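Sharing a structure here in structure tokens format.
Left out: one protein chain. Kept in place: all the others.
Every chain is named by a letter (A and B) in the order it is written, and numbering of its residues begins at 1.
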Amino acid sequence: MNAETLIPKVGVVTEVRIDTPDIKNFRVVGTDGKKLFVHKPGQCAMISLPGIGEGMFSITSSPTNTEYMEFEIKKCGCLTSWLHKIEAGQEITVRGPYGNGFPVDDAFVGRDLLIIAGGVGLAPVRSVINYCRHFRDRYGKIDIVYGSRTKEDLAFYEEILHEWMSPEEKDVHVHLTIDREEEGWNGHVGFVPNYVKELAFDTDKTVIMCGPPIMIKFTLAGLKELGFDEKQIYTTMELRMKCGVGKCGRCNIGSKYVCKDGPVFRMDELSELPDEY
Amino acid sequence: MVRISLDSVNALFAAIAEREALYIPTDTAPGIAQFKKWQSGMEMTERLKTSRSAKDFFFPQTENLVDFKVSGKKIDIIDPREETEDFVIFGVRACDAKSFEILDRVFLSEPVDTYYQNRRAHGTIVTLACSRPSESCFCQTFGIDPAAPGGDVSAWKREGFLYLEPITEKGRTLLSGLSALLEECPEDAVEAEKESIRGILKKLPLASLTPDAFGGGKTEKYFDSEKWKSLSEACLGCGTCTFVCPTCQCYDIRDFDTGHGVRRFRCWDSCMYSDFTKMASGNPRLTQKERFRQRFMHKLVYYPENNDGIFGCVGCGRCVEKCPISMNIVKVMKTLGEDET
Partner (left out) sequence: MQEAMKKRAKELLASGEVTRVIGWKKNEFDYDITPAVFESAEEIDRDFRYDDFCGPNLSKFTFKNQKNDTKTLVFLKPCDTYSMTQLITEHRVNRDALYLIGIPCFGKIDIEKIRADGTDGILSIASEGADVTVKTLYGDKTYVKADVMAERCLACKSKYHTIYDELMGEEGEVMETGRFNEVEKLEAMTPDERFGFWRGELSRCIRCNACRNACPACTCESCVFDNPDTGISQKAAADSFEENMFHIIRAFHVAGRCTDCGECSRVCPQHIPLHLLNRKFIRDIDKLYGEYQAGEEVGQRSPLVNFTTDDAEPDIVRKGGK
């Protein structure tokens, strides 16, 4: 980690891709054209436009991508609105990586993985998916359940269709769903929690979950009904953060700091924290 | 141990100030004492406490972190820090001296906050024993002894003399440079003073306050207590307690357009503020009750849980004196802990 943790580095946005009506994907490298730093799947970085503000975003690219980092950003506040206005070539500031990341090199190894995401919640787990696809032999079967409001709100749709769902993929099963029927959609329709229950997965899996709080709540209930234990389920949290290093106090819940001790928590760890997230 | 007549204390200050910046607590308005940079003629206050704590020296209310020059799509990053100079803080009370250790555990733990670390490395702390503790004081609750106030040098006032005892290497260096002004005296010269202070401590109205009901692992016990509602009922949601507190260290980071570039600064923040945890997607602490609870749970449960049982309060009593509606950690401890003892 950078010794001066509050002083960022300059990053160059090399490509801005419109992914959905309100989500854009940003490719970022250092001013020398190389990756700014090495990270683990699930870790985050502080991105800023000086004068606008700084915000914590998960790094959606896999560490196995050696050329650049990617951020998948939904327009929802002041900073993200500004970020949506920038073009390729724009410099931003980046500091990180922050947080613990998913245990891809220990707890996940040798396990069947069930990855559940909703909306832009695919961003942090995409890093896990592509990491596990890269080191395919280390993991068992990979199931991905992903849903959004509509077809055009599905993030990384092209990548899902042409890479994750490619016939060459070994034992990767993608289950897409959208909230309501629409023309040109032949896939599943319905909310993620119900779909997970319908799919009735074996309980011999490690679950990785990310999405809006309401999705998490009902999916968790559904998984428990299927017989999953909280110790099998991992999720990643979002709270307001400023420093990223567990000092500014903002993301403090109980004795934990989400930016440092999280953002990835196992459900049983999360259940022990006071209900303030 | 060495001593100097209180009549000559100005000469001592002058000698220190010749070498490095010296800060002493002085009266700045009726009833208000603050640490100020010593200049000839400045008198030390007779008041027990400065209205702001001494944390400003290491964790100032606002501080520039980084400057940006933005031109077109380009950004230049500039570290705005100049070399930190050595300085001495004179007259720090035992509670404030202890607060530095509590802040150290936050700012000097990995990854180290170098802004704080630089200041800490350059500051020498001369503490002053509390001859006349206030009714609002409860440092003894947290095992602090105002008769032996710690710091790099400890000082006592007694019968017209200022007694000084070096505690650390930094303290010895400071005093060795001042030896021409100081006379040697027996090691037990301040025993009577210490005894007098400890005698008063027993008589303080908050002498019996104990933290035994609190500490790590008590989240479940207190988090959902019914009592938070009435305790927080009158809370104004202001930041007075936080900002006068020597151990509160939450901060915000903001950008400021100077007209020539962007300055990123950090400033004190308060978990009592409504926007502290506000996000674009909502606020996990919706009412003042949750914010109020966070501040006290942090000091009495979360901080000790992460820091070997050390509490995040030094009993300085500033919140007791300054809260506009007289609600404070003493009341919280008594109310929550009453079922316990």
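In the analysis below, a residue touches a chain if its C-beta (ideal position, glycine included) is under 8 Å from a C-beta of that chain, and two chains touch if they have at least 3 such contacts.
Just so it is clear, the model here is predicted, and its values are computed rather than measured.
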**Asked** Of the residues B:M1, B:L108, B:A148 or B:I200, which one touches the chain left out of the display?
**Response** B:I200
**Prompt:** Among B:Q34, B:N118 or B:T168, which one is in touch with the chain left out?
**Reply:** B:Q34
**Item:** Touch with the omitted chain, as defined above, among B:Q61, B:S208 or B:S281
**Value:** B:Q61
**Request:** May I ask which residue of B:D96, B:D269 or B:E305 touches the chain that does not appear here?
**Result:** B:D269
**Fill in**
Note that chain B touches the absent chain at residues 28-32, 34, 46-48, 51-52, 61-62, 132-136, 200, 203-206, 230, 233-234, 236-240, 242-244, 252, 254, 256, 258, 263, 265, 267-270, 273-275, 278, 320-322, 324-328, 330-331
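We adopt the following convention: only the chains that are shown with their structure count from here on.
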**Centre-of-Cα separation between chain B and chain A, whole angstrom** = 40
**Asked** Okay, in this complex, where on chain A does chain B touch?
**Response** 1, 3-10, 48, 50-54, 76-78, 80, 89-93, 238-240, 242-243, 245, 247-250, 252, 254-255, 274, 276-277
**Request:** Spell out the residues on chain B that touch chain A in their complex, using ranges where they run on.
**Result:** 65-66, 68, 70, 73-77, 79, 106-107, 111, 113-115, 216, 219, 223, 249-255, 257, 262, 264, 266, 269, 271, 276-281, 284-285, 290, 294, 297-298, 301-302, 305-306
